[in-house]
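Read the structure below first, then the notes.
Of the protein chains in this complex, all but one are displayed in their positions.
Per-chain residue numbering starts at 1, and chain names A and B are given in the order in which the chains are listed.
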Amino acid sequence: MKKKEFNYFINGEKSKWEVIIGLEVHAQVLSKSKLFSSSSTKFGADPNTQVSLVDSGFPGMLPVINQFCVEQSVKTGLGLKAKINLNSVFDRKNYFYADLPQGYQISQYKNPIVGEGEVVLDMPYGSKKIRIERLHLEQDAGKSIHDMDPNNSYVDLNRSGVALMEIVSKPDLRSPEEVNIYIKKLRSIMRYLGTCDGNMQEGSLRADVNVSVRTVGEKEFGTRCEIKNVNSIKFMQMAIEYESKRQVELLESGKKINQETRLFDTKKNITRSMRSKEDAHDYRYFPDPDLLPLSLEQTLIDRLKKDLPELPDQKKERFIKEHNLSAYEANILVSEKEISDYYEEVVKECDKKLATNWITVELFAVLNKKNLSISKSPVSAKNLSKLIKMITLGKISGKIAKDVFEKMQIGNKDPEQIVQKEGLIQQSDPKKLEKMISEVLLKNQDKVTQYKSGKVKLFGFFVGEVMKVSEGKANPQLVNEILKKKLK
Amino acid sequence: MSIDKKTVKHISKLARISLDENKTSSLSKDLSSILKFIEQLNKLNTDQTKPLTSIIHASLKSRKDEINDGKIRDQILKNSPEKNEEFFVVPKVIE
Partner (left out) sequence: MSNISEFTLSQIVSGIKKKEFKSEEVTESFVTNSKKSKKLNTYITECFDQAISSAKKFDQKGDYKGLLSGVPMAVKDLFCTKNVKTTAGSKILNNFIPTYESTVTNNLWSQGAFLLGKLNCDEFAMGSSNETSFFGSVINPYGEKLVPGGSSGGSASALAANLTPATIGTDTGGSIRQPASFTGTVGLKPTYGRCSRWGIVAFASSLDQAGPMTKNVEDCALLLEAISGYDPKDSTSIDAKVENYSSHLTEKIKGLKIGIPKEYRVDNMPSEIDNLWKKGIEYLKDAGAIIKNISLPHTTYALPAYYIVAPAEASSNLARYDGVKYGHRAKGNNLIEMYENTRSEGFGDEVKRRILIGTYVLSSGYYDAYYLKAQKVRQLIKSDFDKAFKNVDAILTPSTPNSAFKIGDKKDDPISMYLNDIFTVPANLSGLPAISVPAGHDKNNLPLGLQFIGKAFGEQTILNLSLAIEKRANFNKNFKVWWN
């Protein structure tokens, strides 16, 4: 496949512009309990039922850190090939909001737990490395609900205190498509690691998007605006498209960009300035005196590194080298941990090429039609493996296999049982096939003559007839071989 | 250095405390004298000193990832000046 060239530019009235994007991704840590309190993190609970005295900021309450959350962020850092800081500090970020009961958020400012790392994107124009600036741990806030009462807002603190990893990229992204691939890759890495479920609908992954523009060739960055709390890739892309055009228009008309925080209005599909931020937040960061500095032992880092599961990039390389898959196929299979898990289960006992095909074509078609994820696949990996094995052993033809596959989808039936029950075993006995073929040829003498005098297309007709006679069970390969011999 | 009324207004906004004109004036005076007092520290050269990061010589103790808390909604909402059965109720934020 010929490599395409990068081509996301904005053609303004006066110049050609490029878009500079940096993302601050907030990923909820997969853990049973919260970062500094032991209430549950489970999504969807009744309001304020997963809230402790610490979470709601009662007088005299104090934070105690969850060791597992620390390990989850180290694992994520390792997955990003990043530097793990053995010493880090928790700071208070002070501001007032109804969903922030203490009036401050415990976060990390100057000394985060993870330093610089990278994420590699597979773009049509080649591999692109997006540099990670840092990853730090912080508390999530609660939720304010504004539309249940005309005069009041309701506050639910269930989410208050859940552990978040904030992953900050350097401004290396250049298009909405790169943002799409970046988020997907980041999400995939964390799902492989089991450190975040990346479920954007449930809010476990959100991002603040920083956008600026500059004319192509310009080395300096332009003034950027931050679009806060975007919770789907589609919205991120729409926000970037709108915002970059807005900035280009402003700049080309001689105006300046105000560095400000904006919201993406999902109803009007525009970005707009956040009114409540009139005095730019002065967060007055200082080290949280209720906590001590976090000190990690190198032995912990080494242990976590050793126990890391194989990550998508490594897996992809292995599939290409050892399974002989193409880069394209490997990419699809590793794009989600559930898909690669499924594939690896299938190929434990059957042919890899066939498996790849059946998964990425047949199975995906079914999943797409029924809007299911592979984890909810109507056909289990084990059973698909059995089906493919039967094809390889010649027990059934590819065509029959497709029918069996359809039947398997109802209740995840065992293909061997279906084939047995319905007598679908392929007919591969050469003697029996010869007999069938002879019969067909005998019945269609005229066509044999026509074939022999040049109408080679009739070969398909004979095959078709043999299939009919055999109720589709004749082994197509053998039929072909024997038919060829007989028609010589 | 002193803290003028404009600064007092700014920090009172950050601290979410409303002040009338009289209060702002008297606080400007008080805070300026406190500031003058604490600025004695400028006499001391601390360029070579590291700041105190913790009084205690110990490592941050952690806890296991277990659910031992929550499910106490009644307790949580009990003292709230305005609430309903499930939520804290607050005046609307202007967005």
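One rule holds for everything that comes next: a contact is a pair of C-beta atoms (placed from the backbone, for glycine too) under 8 Å apart; a residue touches a chain by one contact, two chains touch by 3 or more.
Quick caveat: nothing in here was measured; it's all calculated off a predicted structure.
For the chain excluded from display, the touched partners among the shown chains of the whole complex are A, B. Screening A:27, A:53 or A:419 for touch with the missing chain picks out A:53. Residue positions on subunit A in contact with the hidden chain: 53, 56-65, 92, 94, 96, 98, 101-104, 153, 155, 282, 284-286, 289-292, in rising order. Interface residues of subunit B facing the missing partner chain: 3, 7-8, 11-12, 14-19, 27, 30-31, 33-35, 37-42, 44, 46, 49-53, 55-56, 58, 60-61, 63, 72, 75-76, 78-82, 88, 90-94.
The working rule: only the chains that are shown with their structure count from here on.
Across the complex, subunit A is touched by residues 10, 13-14, 16, 53-54, 56, 58-73, 75-77, 82, 84, 86-95 of subunit B. Remark: subunit A residues 31-33, 37-40, 46-56, 64-70, 89, 96-98, 144-146, 149, 151-157, 263, 274-276, 279, 282, 284, 287, 291-295 touch subunit B in the complex.
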